[in-house]
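Just one protein chain is left out here, and the rest sit where they should.
Naming follows writing order (A and B), and every chain is counted from residue 1.
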Amino acid sequence: MTKMSKKTIIVFSGDYDRMMAAFIIANGAAAMDDEVTMFFTFWGLSALRKTQKPAGVKSDNSFLQNMFGGMLPKHAEKLGLSKFNFGGAGRFMMKKVMKSENVMTVAELIETAQEQGIKMIACTMSMDVLGITKEELIDGIEYAGVATYLGEADEANVNLFI
Amino acid sequence: MTKMSKKTIIVFSGDYDRMMAAFIIANGAAAMDDEVTMFFTFWGLSALRKTQKPAGVKSDNSFLQNMFGGMLPKHAEKLGLSKFNFGGAGRFMMKKVMKSENVMTVAELIETAQEQGIKMIACTMSMDVLGITKEELIDGIEYAGVATYLGEADEANVNLFI
Partner (left out) sequence: MTKMSKKTIIVFSGDYDRMMAAFIIANGAAAMDDEVTMFFTFWGLSALRKTQKPAGVKSDNSFLQNMFGGMLPKHAEKLGLSKFNFGGAGRFMMKKVMKSENVMTVAELIETAQEQGIKMIACTMSMDVLGITKEELIDGIEYAGVATYLGEADEANVNLFI
């Protein structure tokens, strides 16, 4: 019997800890040869931002769109914890423990996800609302909307919203 | 091959942005001819409140139940963002951007959901705990508990908790 074993994860949250959970599940499934699609929407898009902001890129964003974009974490390692963040101190401490326990950071988890061929999709509607442009996001990702997500979810046996 | 393509979404969160995500997925699936059931529980019930509070309705709620009911957002468009809400300013700004990008508000998404025949169920146990009465909620919804949810989920191929 061939078993359907595709997984999809909607990454809505921009919390460092929830992002870890999402990528640990995704990477775990990919390591077990499952096909995995991650759909990044709203605050989850922050994780896909490039470490270096592209210079000299003009956007036709409105003032309000730029304001949201400006408030969002600059890249994955700047995300806050959902609890005990204390302006970044909590994340700093958690990352120290993670290092001593050989647990990967979100940046490392993203790199592994790309190496394992996990399909990462940025939600274009959310990008419009939050004023995030393609130039700001990492390479190797796809751009689509809810219909694409639903198509992927229909082929999967585990679908999570994180 | 007939494929099972029913979807269920538990709407637990009362955040404006998570509510948008829930209804965009639900409406997207319904537009693709999927059967969709949304189960509103805890803070998610806020979205189903009528814009106008019914006058002259007496309830046998206790003082504590009324207190929770009084703290909850008055209706869908009064929900706060999960991030950058700033006492409603963040939601106000996001809605301005949404309008300019032709993205529907939650109130419009709910209307569309009802037009598309999406089954919306209010969790009766949560209503008791939060002191929410049927008179406060919009028309055209159903009332049930966890057993009904589980029955719907057993028939679906995508089940999300938002």
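Before moving on, here are some points about what is shown:
Note that in this section a contact is a pair of C-beta atoms (placed from the backbone, for glycine too) under 8 Å apart; a residue touches a chain by one contact, two chains touch by 3 or more.
From a predicted model like this one, the values you see are computed outputs, not experimental measurements.
Note on the undisplayed chain: of the listed residues B:G28, B:G90 or B:G131, the one touching it is B:G131. For subunit B, the residues touching the chain absent from view are 10, 12, 14, 41-43, 62, 64-65, 67-68, 71, 125, 128-129, 131, 145-147, 149-150, 153-154, 156, 159-161. For subunit A, the residues touching the chain absent from view are 3, 5, 17-18, 21, 24-25, 28-29, 32, 34, 82-84, 93-94, 96-98, 100-101, 103, 157-162.
Keep this in mind: only the chains that are shown with their structure count from here on.
Chain centres here are Cα averages; for subunit A and subunit B they lie 25 Å apart.
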